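Here the complex is missing a single protein chain, while all its other protein chains stay put.
On to subunit A.
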Amino acid sequence: MKSSVKMAKLTSLFVILLSFFCISEAVFEDQVGKFDWRQQYVGKTLFAHFESNTQSSKKMFVATDKNIFASFNSRTGDLLWRHVDKTGPEGSIDILLLHGQDALMVVGDGRLLRSWDTNIGGLNWEAVLDTGSFQAACFVAIQDTVKLVAVLKKAAISLHYLSNGHQKWVENLPDSDAVQYQAVYSGGEEEVYVLGVVPNSHLTIIAYSLEDGEIIKQRSVEASWLSSIESSCVVVGQGVLMCVDPATLALYTLPIQAEETPEFSQILLQSLDLEVFPGFQPVLVSSQPHPARSPLSEFFLQLGPDHHVLLQLNADGYTIAPLRDFQPAFLVSFATTGKKTVAAVMTPKNETACAINLFSVDSGRRLLDTTVLFPLEPNGGKPHTLYVHAFLKKDDSVGYRVLVQTQDHALTFIQQPGRVVWTREEALADVVTMEMVDLPLTGTQAELEGEFGKKADGLFPMVLKRLSSQVTLLQAWLAHLWKLFYEARKPRSQVKNEVTIETLSRDEFNLQKMMVMVTASGKLFGIDSKSGSILWKHYLENVQPNAAFKLIVQRTTAHFPHPPQCTLLIKDKDTGLATLHVFNPIFGRKSHIALPALPRPILQSLLLPVIDQDYAKVLLLVDDQYKVTAFPSTKNVLQQLQEMASSIFFYLIRSDQGNLSGFRLRKDLSTERIWEVVLPTEVQKIVAVKGKRPNEHVHSQGRVMGDRSVLYKYLNPNLLAVVTESTDTHPERAFVGVFLVDGVTGRIIHEAVQRKARGPVHFVHSENWVVYEYWNTKSRRNEFSVLELFEGTELYNSTVFSSLDRPHLPQVLQQTYIFPSPITTMEATLTEKGITSRHLLVGLPSGAILSLPKMFLDPRRPEVVTEHSREENLIPYAPEMPIRTEWFINYNQTVARVKGIYTAPSGLESTCLVVAYGLDIYQTRVYPSKQFDVLKDDYDYVLISSVLFALFFATMISKRLAQVKLLNRAWR
């Protein structure tokens, strides 16, 4: 009986505890979007189409390298809808064709054929195609209406109905081992033509009957100069194949549909007075405005990086007339509206802009009043592709809008007469790394700071300085008041609260920060964390596509008048050679600091707590000969380094050799190897290594236990968590290894093996704990495990921690839980002083971000509840970790493909700033222990002040009354 009462008590306690957690999270409806924002991206555009050729159409469609098919509102640049397919080659979009309301898409190297309804973005149908890699696709018209789509694969061609995706016929291509079939052409006739090439030998033309797929004719044409149809040939005019040969500098024409065996006729470029830029591969551009009709007989030939010519194939089919020479011209594009086809040409105008003009295709004449200016940003990429949306105006003249894609993946939409309607920075779809930097103080605050910073020079000047700074403060205050008064008179809608780079200043609680984001394309962004608006951008040209980035904050904003300084280390993964880009994170401007020469591959970079005379932290770069380069490398720094050399240790990890080694700096900036740990690569391979974040603070040194004794945490700032995976992938023998290694001494503090486990392992290393997540191959589920390290009930040396003087190994506690979902990334919250309890932020594949209290991941959760554990507020052990929807910090704002979560402390201890990035970017604040240091939004100021006043007056009155009474009594 007694025990049952106890149990009931226990369960009620458990329920109370749980309900306590339940209310802690979640946003109220009116808080939506108040502290958070989300931006959705699609990635680098591969294909773009406009809806229809009327002036009023608003939709455009893009397919991107991130396997996304999306539709934009062309008036605002907002996403109308977006389809996110699988990552990797499985979901890659091979081609996007648009006809009327249908968007046809071949996905996954010819795996699937999909048709989308462009109005609402719904899937019409999906057809699974036969195996074989995708080559080409085109629409096929029967009797002037487009009814079919032809898909050419490596060894087969198939025709599908547009209406339902059913296959009309499929035919194997003859001799597909030798012949590379690369193009398919239909000009509205009864046949569909497949073109193949045997490189440097001959060209094969096969005509298939549309009706039943029977081969009508098959021709083989001698073409020893031709290696690829894709790169050097187009179809122009009435089915004439036009090829360009860079070797002989000649154009070749061939009528595809000829009855007898045709032959290429050669036209030397010289005879047309055309000259190819040395070393340039000429490119042909043609246009087929409607699939039911043959292509235009006009085409562009690109002769150099900025040289294009508009040519026309004469009616005889083998002579060419030049229409117009465009030099310089970066980009050209055809656009058709109704019966009219125009050519848009982008030419450089001056340093800051390019001009786009329309030309009549038939005559090559420039159309009047069609100039549009495209502004070139000083730190942006060059224009890369031009997509033109032409339409007929009311007066039957051609109007157009243009979408320009630049090398930095930005899309700019421009309307006549040169107004930039919107810009989308699609580089942000692939953020690699980021940092948050405090905003600078306002001028007056900085003035005050400066006063304290300067050296004292006498009493009188100090007084003067103080007075002057106070006068400036007064001035600023008056100006502020005046502004308030002035703005109060204006209607509220006119008061602009826009953030610009000039008005940036730190707020009271340091909640607004500058997000510095580095993207894979090499474009850097400065984003205001409060509004999400991009304040600066800087495109780094010549960044290799496989480069690795590391962003380092060398000097924070705290050292006025020195500007903050960030350094981006860009490392080529193949050669290992690195370059530095030093910039001001607030304005994005490149600093003109002398950069060290880095002739050798860089293995490791480390930021020392040592600062130079300008308050910049010293960055050490270790090259492959273990020589160290310091940046900045002033005399002061070198001197400090020499003094401190014997206490500067660093580690290097070569995961390909399983080698971890430690080094110590020598006075001459060479290094000596002092420890080495080798994990044999035959058994396991190192997948990740994480240290602790340098800006992390731990407030309490230990945990008070139920019996009032203290269990001290093992807080080793040099501890590394090394995670390995077994090379044996058999589910029974696979394992995940977790090693805790001291980065200074190389001592293995703890070594644990999670049996029957497999990666991908996600882990967080912080304070005295490591949390990791893995896949359990036996039970086929995801599991979380937590390791906590404790020194015990006594501290070895309570004043200072030294890795060199900690002889006793810590106690390690570990517990494992089942997690009901796979995860994509994980990070821990971070606050200013580390008083607030910690939460884990877990990115789920569903796009939700879960804020999981660390309390649930505590290896001291008891199996059996005791008095002591209840005293400590430990939750009884349950093997399954719950996922509560109230814990999703991004409510319905899903973040597609979360890749990383960044946390930063704010000026408020309760508040942690969170940025989740992946395909989308989401910024919010979290309060792991609720807002204990902030008054609520709906705090009743009126009530509290009226009560105060009432009390005040009541005391006054009663005092007076008491006095009167006393006086009366005295008289009596």
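Quick note on the criterion: a contact is a pair of C-beta atoms (placed from the backbone, for glycine too) under 8 Å apart; a residue touches a chain by one contact, two chains touch by 3 or more; residues count from 1.
Here is the rule we use: contacts and distances are computed from a predicted model.
Q: Between "Ribosome biogenesis protein NSA2 homolog", "Proteasome subunit beta", "ER membrane protein complex subunit 10" or "glutathione transferase", choose the name on the UniProt record of the chain that's been left out.
A: The missing chain's protein name, per its UniProt entry, is "ER membrane protein complex subunit 10".
Q: For the chain left out of this view, which of A:M60, A:L386, A:L679 or A:I823 touches it?
A: A:L679
Q: For the chain not shown, which residue from A:R293, A:K393, A:R589 or A:R755 touches it across the whole complex?
A: Only one of A:R293, A:K393, A:R589 or A:R755 touches the chain omitted from view, namely A:R755.
Q: Using the touch definition from the top, which of A:G588, A:G737 or A:G759 touches the missing chain?
A: Residue touching the chain left out of view: A:G737.
Q: Looking at A:K692, A:R806 or A:K854, which residue reaches the missing chain?
A: A:R806
Q: Among A:A315, A:V864, A:L935 or A:A970, which one is in touch with the chain left out?
A: A:V864
Q: By the contact criterion defined above, which parts of subunit A meet the unshown chain? Give residue numbers in ascending order.
A: 3-4, 7-8, 11, 646, 661, 664, 666, 672-680, 683-684, 726, 728, 730, 733, 735, 737-738, 741, 745-748, 750-755, 776, 783, 785, 797, 804-807, 814-818, 863-864, 877-880
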